[in-house]
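Here the complex is missing a single protein chain, while all its other protein chains stay put.
Labels for the chains are A, B and C, by order of writing; each one numbers its residues from 1.
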Amino acid sequence: MDSLRNHAVLLLSCPDRKGIVASVSQFIYEHNGNIVHADQYTDTEKGQFFMRIEWEMNGFDLERQEIPKAFSPLAQHFQIDWRLHFTDDIPNMAIFVSKAPHCLYEILLRHSAGEFAANIKLIISNHPDLSPVAKTFGIPFYVFPINPQTKMTVEKKELALLKEYNTDLIILARYMQILTPQFISHYPNRIINIHHSFLPAFAGSHPYRQARERGVKIIGATSHYVTDKLDAGPIIEQDVIRVTHRDSVEDLISKGRDIEKIVLSRAIKLHLENRILVYGNKTIIFSS
Amino acid sequence: MDSLRNHAVLLLSCPDRKGIVASVSQFIYEHNGNIVHADQYTDTEKGQFFMRIEWEMNGFDLERQEIPKAFSPLAQHFQIDWRLHFTDDIPNMAIFVSKAPHCLYEILLRHSAGEFAANIKLIISNHPDLSPVAKTFGIPFYVFPINPQTKMTVEKKELALLKEYNTDLIILARYMQILTPQFISHYPNRIINIHHSFLPAFAGSHPYRQARERGVKIIGATSHYVTDKLDAGPIIEQDVIRVTHRDSVEDLISKGRDIEKIVLSRAIKLHLENRILVYGNKTIIFSS
Amino acid sequence: MDSLRNHAVLLLSCPDRKGIVASVSQFIYEHNGNIVHADQYTDTEKGQFFMRIEWEMNGFDLERQEIPKAFSPLAQHFQIDWRLHFTDDIPNMAIFVSKAPHCLYEILLRHSAGEFAANIKLIISNHPDLSPVAKTFGIPFYVFPINPQTKMTVEKKELALLKEYNTDLIILARYMQILTPQFISHYPNRIINIHHSFLPAFAGSHPYRQARERGVKIIGATSHYVTDKLDAGPIIEQDVIRVTHRDSVEDLISKGRDIEKIVLSRAIKLHLENRILVYGNKTIIFSS
Partner (left out) sequence: MDSLRNHAVLLLSCPDRKGIVASVSQFIYEHNGNIVHADQYTDTEKGQFFMRIEWEMNGFDLERQEIPKAFSPLAQHFQIDWRLHFTDDIPNMAIFVSKAPHCLYEILLRHSAGEFAANIKLIISNHPDLSPVAKTFGIPFYVFPINPQTKMTVEKKELALLKEYNTDLIILARYMQILTPQFISHYPNRIINIHHSFLPAFAGSHPYRQARERGVKIIGATSHYVTDKLDAGPIIEQDVIRVTHRDSVEDLISKGRDIEKIVLSRAIKLHLENRILVYGNKTIIFSS
């Protein structure tokens, strides 16, 4: 898999001006790097430039820890905000679930098929139901029952556990609890949720019931980064499926499962391949 | 075209009980009718039954004006609400437009291609811009400039004109005016609008700007019957198209045009083929 | 689930003439049956009529074994070919696999979620690789290594085993062997395959490589009944996904998995709900 070769991925943004592409690609070339992917976007309204550039570390004459210092003058000159990733730095992922198994299975199966360059370190749930699934795939499973009174205390324990596992990324795979702002603040743009509607339509609870009541002819699913505002974080990916008047709420739930798991999987993959830049409350997706 | 042969189409709804299908199909058979299409739906929650049944009038031994009386005992027995249509009764259609030509052209071209069994009698606009299009297709074009002060007066003139043309159906083909409840009351479930968003997301004005601001990855279009509540009438048809962060509001408008015209066309076709039953604030679509 | 209630489903075809719908629905009504779904189709070219009609057995005054005799005069009168199913008669299903797990998992997970009204009795493979998956779900797993020399002998053993389990339906879930006509003859229209291309394009082996070489912008998957002609049986369901020049053969394989498993699942569901009539080399699908 491409993403498992040793590549560097630089994600950057800065005020738009001439010479950025030339300077950045020159920097890579000078150090003997071979660029394998480059993509850019300019928000002409706001005069902001964004770029993703990926090169082979094989033959590159800087060690990875030397790159920041070497890149620093150029970054200062252009006022560049940047993040550097290496494709053999495999991030640690935690999955939060409640009772529904479809998204969890999908993630575990895609991971088995080599689609996700991540270590799935642990699964956390507020219910014990999916413990056998975790066991099948040999992944530690922790149950934290939760209620409004215990939420703060429980979240602290969860955070401690996540820290213990050096967790880089949290996936809410149909986790039916709202995280507190305090919890979220530890993982800015690193908690990915799947909401079972085509946001911003039908935010909040029971979106399929809402959809049925409104009589829509298409339902959707939305994967987004979690922020303090419920179901209002930066959207990563969405997809839809046709329904008819014949579909009961249960039918919508069943049809919805098929797109929830696919939309969430695509969002995870985009994140793991470092293809997402969050900008304001929106995402820039550098697709392959 | 199938819909131009002389068929009868019966749309009915009644409390669900045994024997409805048998009795209705028996009624048609007794009078020597050949059923060419039948579809039904039961809302099991509310115990309501819905049906669309279509048969050939060729060989049927009742004249069309005799059918209501003959059907009446059966209708009373089952408490049936019903509407009867004949496929050679071509309804008269009026199109309301403002400045955007894409939906108007689409309707006129599909009509030319024989896709719509309707007489397009007139086009009404609050702007003169699309007059040449109407002329090309030989359809009377009326301009009624409108402002908040004149709206009531203008609508009265429009209603008079629509009456003069024996208008059965009104299509709002990107007509950028809100009709008054008084106007709408003359054409219940007979005014079809196209809204340029995936309702209920982004109701109201400037949906593409709203979509851009929210950062959605898919935009949509919704065709619905017009009711007193803005953009909240029974949804007939919806479709969507993918967008990215690169799409400016202008790009969204351009991409949106492609689905607006298709979604509106499908809704018109469903209405003209008498495939729609409005039930509560939702539609039952008996698709072919 | 609707399909688990005790309903009768009658699938029939006969030369088209007046009175069929009336007579069949009258038959059901006379015996106190409540029709919950009815759909029909007429091939006007060939003058053939097709129907699917479903009614509640609860309250029906014929025992299921009495129905054929009672229906017989009507069937003879209209020259009706018919099949009768009961939704609480759960068919026995066998799954054939090779090494790829994605379709197998999809079927087992949907089955767990209650989407398939079938008993998954056994899994047969020409490789041992997927044995742990079978074990997880508690389903007997049989390995039959196969080569051109042993094929006939092996198929006989497989047939014996299938018979032992009273198998009604065989799913080829990415089974990488071609069945002999002799084997197929035991399960006419009861073996469902998933082919990883949009048939009739790219029949035969390595369809993704063929697709890559032709430079198509969309790839597909096709589920069909297996007949003597390779990849040429009646098509049940198809779907597609977009690809680009950037997608390697491996990428196509990965993207393809997502539609293969969905298309196959939809086909299985349609079969299990008795919504498919094979007619010539095509299928009539009475969708819900």
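One rule holds in what follows: a contact is a pair of C-beta atoms (placed from the backbone, for glycine too) under 8 Å apart; a residue touches a chain by one contact, two chains touch by 3 or more.
Small disclaimer: the values here were computed from a predicted structure and weren't measured.
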| item | value |
| --- | --- |
| Shown chains touched by the chain that is not drawn here | A, B, C |
| Per the touch definition above, residue among C:Glu54, C:Glu106, C:Glu158 or C:Glu237 touching the missing chain | C:Glu237 |
| Residues of subunit C (touch criterion as defined above) contacting the omitted chain | 41, 198-202, 214-218, 220, 234-240, 244-246, 279-285, 287 |
| For subunit A, the residues touching the chain missing from this view | 16-23, 25-26, 28-30, 32-40, 42 |
| Hidden partner interface residues of subunit B, rising order | 101-102, 105, 109, 112-113, 115, 136, 246, 254, 257-258, 262, 288 |
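One rule holds in what follows: only the chains that are shown with their structure count from here on.
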| item | value |
| --- | --- |
| Centroid spacing, where centroids are CA-atom means, of subunit A and subunit B in whole angstrom | 42 |
